[in-house]
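Encoded as structure tokens, here's the structure I'll be asking about.
Removed: one protein chain of the complex. Kept in place: all other protein chains.
And then subunit A:
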Amino acid sequence: MAEAPPQAGRRPPDPPVRQGRLTPWLYLAPALVVLTALLAFPVCQLGLISLLEYTQAQVSGGEPTSFRGLGNYAELFADGQFRQVLLATVLFAAACVLGTITTGCALAVLLTRVRALPRLLLTTAALGAWATPAITGSTVWVFLFDADFGPVNRVLGLGDFSWTYGRMSAFALVFLEVVWCSFPLVMVTVYAGIRAVPGEVLEAAALDGASQWRTWRSVLTPMLRPILLVVTIQSVIWDFKIFTQIYVMTGGGGIAGQNLVLNVYAYQKAFASSQYGLGSAIGVVMLLLLLGVTLVYLRLLRRRGEEL
């Protein structure tokens, strides 16, 4: 039986009205049950716990839970370390997104300029990096940059320079790993996008005397914009909530917490020092930040007249 690729360009008609008003809800029921119980409910709980004094004493029932109002948030924002972690998280995520998108796009363009064999090599290598689980990627990169046994310091002649000791070098190491494992998605998607641009469009541009650069800027970029939007949003969301890489590569947030990001910070607060109320407040801050990104995304979709 033939495969059914989603139609590009022509918009499929609206779904028809069918008899049986209950049927769609029947189909939706399992998904709604799972999502309500395991997503919506925990989100509400998170908000609730963030307003409580909730530590080991309350969890074990030794002390009654007391309502703190916005006390946890006040405590967080008065805390210099939290403000610093928040700033580090945003800057680090921004750097990772920028690195991932530029690398991915540059290599996607490179793929269009080479013959089949180099293309196969690069795609296969990227597929390998893409498939590598975050935790194994982390251990391998730490080993590559190990001060005593890693090959990188030997090749670069860095002696026994420890990458995880300094704040910036530790962030740089995690940045490299993150870009390594996340550029492939961007590269493959953007490459597919470029290939999907009809040849006639490019021919017409060439006939009109457009330069390579001009073609790229005025023809390809606008056509690729939806794809770029999706991969950028995905990268923002993904890089903003990195946990494994920081946790594993910097040993739980670096020396004296110098490499902490929000996620790891919340984990440490909640599970290492049993301050569940504070940890939840950090979670809410993250949730709100990502919700902001989502709203921007929805607005962009709407403005382009996407139907849902």
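Please note the rule applied: contacts are C-beta pairs under 8 Å (C-beta built on N, C-alpha and C of every residue); 3 or more make two chains touch, one makes a residue touch a chain; residues count from 1.
Please note the rule applied: contacts and distances are computed from a predicted model.
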Problem set entry | Listed names "Carbohydrate ABC transporter permease", "2-oxoisovalerate dehydrogenase subunit beta", "Carboxypeptidase regulatory-like domain-containing protein" or "Sulfurtransferase TusA family protein", matching UniProt entry of the absent chain | "Carbohydrate ABC transporter permease"
For this session: Out of A:Ala74, A:Ala94, A:Leu127 or A:Ala206, point to the residue that touches the absent chain in the complete complex.
Result: A:Leu127
For this session: Determine which one of A:Leu98, A:Leu158, A:Ala210 or A:Val230 touches the chain that has been left out.
Result: A:Val230
For this session: Can you list, in ascending order, the subunit A residues touching the missing chain?
Result: 1, 3-8, 12-18, 21, 23-25, 27-28, 30-32, 34-35, 37-39, 41-43, 45-46, 49, 107, 110-111, 113-115, 118-119, 121-122, 124-137, 139-141, 143-144, 146, 148-151, 154, 180, 185, 188-189, 192-193, 196, 226-227, 230, 237, 240-241, 243-244, 247-248, 263, 266-267, 270-271, 276, 279-280, 282-284, 286-287, 290-291, 293-294, 298, 308
